[in-house]
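The complex is shown incomplete by one protein chain, all other protein chains being positioned as in the whole.
When the chains are written out, they are named A, B and C in that same order, and each has its own residue count from 1.
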Amino acid sequence: MAEIASLGDVIGDLVPDGSIVAMEGFTHLIPFAAGHEMIRQRKKDLTLARMTPDVIYDQMIGMGCARKLIFSWGGNPGVGSLHRFRDAVENGYPHPLEIEEHSHAGMASRYAAGASGLPFGVLRGYAGTDLVEHTRVAAISCPFTGEALVAVPSLSPDVTVIHAQQADRRGNVGLWGITGVQREAVLAATASIVTVEEVVDELTAQGPNHVVLPSWTVTAVAPVPGGSHPSYSMGFSTRDNAFYTRWDRISRDREVFARWMTEFVMETPDHASYLARIGDEDG
Amino acid sequence: MAEIASLGDVIGDLVPDGSIVAMEGFTHLIPFAAGHEMIRQRKKDLTLARMTPDVIYDQMIGMGCARKLIFSWGGNPGVGSLHRFRDAVENGYPHPLEIEEHSHAGMASRYAAGASGLPFGVLRGYAGTDLVEHTRVAAISCPFTGEALVAVPSLSPDVTVIHAQQADRRGNVGLWGITGVQREAVLAATASIVTVEEVVDELTAQGPNHVVLPSWTVTAVAPVPGGSHPSYSMGFSTRDNAFYTRWDRISRDREVFARWMTEFVMETPDHASYLARIGDEDG
Amino acid sequence: MAEPPTSAGSYSSDEMMTVTAARCLQDGQVCFVGIGLPSEAANLARLSHAPDVVLVYESGTIGTRPEVLPLSIGDGELAETADLVVGVPEIFAYWLQAGRIDVGFLSAAQIDRFGNLNSTVIGPYDQPDVRLPGGGGAPEIAANAGEVIVMLRQTPRSFVAEIDFVTSIGFGRDGRGRAGARGAGPTVVITDMGVLKPDQVSRELTLVAVHPGVEVDAVRRATGWELRIADVVEVGDAPTREELGVLRDLKERTRLAHSG
Partner (left out) sequence: MAEPPTSAGSYSSDEMMTVTAARCLQDGQVCFVGIGLPSEAANLARLSHAPDVVLVYESGTIGTRPEVLPLSIGDGELAETADLVVGVPEIFAYWLQAGRIDVGFLSAAQIDRFGNLNSTVIGPYDQPDVRLPGGGGAPEIAANAGEVIVMLRQTPRSFVAEIDFVTSIGFGRDGRGRAGARGAGPTVVITDMGVLKPDQVSRELTLVAVHPGVEVDAVRRATGWELRIADVVEVGDAPTREELGVLRDLKERTRLAHSG
């Protein structure tokens, strides 16, 4: 049964330095508040897995939390580059970042294999790409037809962190809309943390594609309203596209980035005060 | 785009003798009306695939429609044996029946591989079973860990037939509740037929686990209210448990079976008149 | 399904089997359930000492709390009362195979001394004397559940020296191993006469308890091999009034719900 606790305690208890951490959410429901809390707690040497690193990992990489990144698309959606990610890969700043790169299909297959208790996944993928020489894939052939396919190793994080719309008081979790690879990432992990918009008596689908994670598959639930900002939570908030555009300027310069992180994350005790400061700036 | 047509026309057009036919529905939403129509049209030499043959395949086997059966559990749920299935396997009556037997996990993996465009599926299955010597499985080892696992060949029927609660006028299909392996069976097939309880303007989930099959993944939709009897359609009918019990007596004896099939299927022009006769008998 | 009361008292041997199995379940365990006695036992546990036991049926219903017993694995009642409902490929891949099931219940037509089960054929596979339904979910439940509880009425025809077909693995025909299966395999076999458990070393099923009023010799005679007997054979506790009350209420609700 999932315990319902504060985000600070949960991150402190379940994310030791050096962990393999997956924080998923495909544009929608990105667990920013949990990422900020890891930055506040100065987590180190993390292996960060995520299909689309997005601004959340740009911030964590820039703040020196990450030793390694496992990913498949590292851009600022609709805007351009992730400058802190690029600075780490191109210039080793703030320190060198090891990368393990896959395609989306490969990452999805790796999580699904992890969720299925299999050591590998099989796909029609990586055909003719140079990625093959730079990542962990293997040739595999069909034992019935002899056809050549690709195998990817399963991905089972130490802890997976997601943001969802709802949890009930027993710790069952409900999310809807675009749910990406979250279910597989949670089921593949040793431990899981879910931040939620609200805790309710009964889970109620308020959009398409209702996904439910039973309490006994979740380690801890932390109520964090607005916990996906600048991403969004369908039914609760809309994506802060202006912030994503603004991030390009903030993250381009090391000093501007450092000042922004200090002001909005390091000097805010929790997500509520982060949101308050963001609100003041927007207004 | 799926065409909306009569069951008789659809079965006539899409199920030639000798086809590989999958009729799925896990206790819930079993497409009995479509099976009866194949019997009325005296389909022959079919390879019938289904995880749980149930009474529907007992009837088709007993009426001589099947050359081969691909399955994983061949009983009358909660009652006992499928006597026509047993008579075919034990005594070759009405003619010999070739069988290809799997476990549920193996069948599910085969359909999922077919739906994924892969030639095989991988599972932790068939461990230590004698099934291995009598069915189509192969050893496969993980290219990363060397772990020994089992591969099953994908299953891609010529035509998959299912029963659903709803279709809209564009031929999009909606079903809910226990949906078994139907989505995979439809997506794995070359053609698909869906009988539905009702045709509506808008699909509306009226239960958990809403599954939608877009019109362009379905070949034909046939409106057949009550088309799952004696199985059930959540929200429209309840399972006719008394019929399943009665079937044990009807199917035990070749003559009694033949008379029942003549009276209730061969002599009823369509499913509505079948339901009328069943109703008279019940009343 | 209830049998006439036995000499042991005012409850049937089926009720004793069900109660004994229910007692094996601990609160909070995740349990993969089949229809019949296992479903009765799991729901009895849920309605008595283990309110938070999680019941999973192979039809894809997870965390179901049926008011009445399902007659089929796919009854609507299971979907309506479930925490979630998933497709069948997912129930086997993401839930059973992934190792999320603590306890699986199995039955069969035949069992051997090493807990291997046959639910496929009596006689040769290609020329069967009796064609049984087959494995269904059982082979992977036997392989991937954390442990397996077997429920099977004990007769010389069901407890046999050599089963005709291994549908689901226990400890292998020679008792030497689990063929790579991850789960612990059968940890207890509950019959209408008593309780058998695999010996820690040899893995051979050993009679460790008899139900009230059952003689050890009777169990021996009901077994198709030289049955191994524990040094101390305990006598199981008869069903309590509360256990019988909950079970009989459940079955009466079920009878009413499914009649007419």
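What we mean here is this: a contact is a pair of C-beta atoms (placed from the backbone, for glycine too) under 8 Å apart; a residue touches a chain by one contact, two chains touch by 3 or more.
All figures in this text were calculated on a predicted structure; none of them were measured in a lab.
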Touch partners, limited to displayed chains, of the chain removed from view: A, B
Full-complex contact with the absent chain, from A:Y232, A:W247, A:W260 or A:Y274: A:Y232
Absent-chain contact - pick from A:F32, A:Y57, A:Y126 or A:F264: A:Y126
Residue of A:E37, A:D158 or A:E184 in touch with the missing chain, whole complex considered: A:E184
For chain A, residues in touch with the removed chain: 26-28, 51-52, 71-75, 77-78, 81-82, 85-86, 89-90, 101, 103-105, 108-109, 111-112, 123-131, 134, 148, 177-181, 183-184, 207-209, 211, 232, 234, 238-239, 241, 244
In chain B, positions touching the absent partner: 1, 115-118, 172, 184, 187, 212, 214, 216-217
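Here is the rule we use: only the chains that are shown with their structure count from here on.
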More contacts between chains, B-C or A-C: B-C
Geometric centre distance via CA averages, chain C-chain A, whole Å: 42
Interchain centroid distance [CA atoms averaged], chain B/chain C, Å: 28
Per-residue multi-chain contacts in chain C, two or more chains: 84, 93, 97, 144
Shared-contact residues (touching 2 or more other chains) in chain A: 117-118
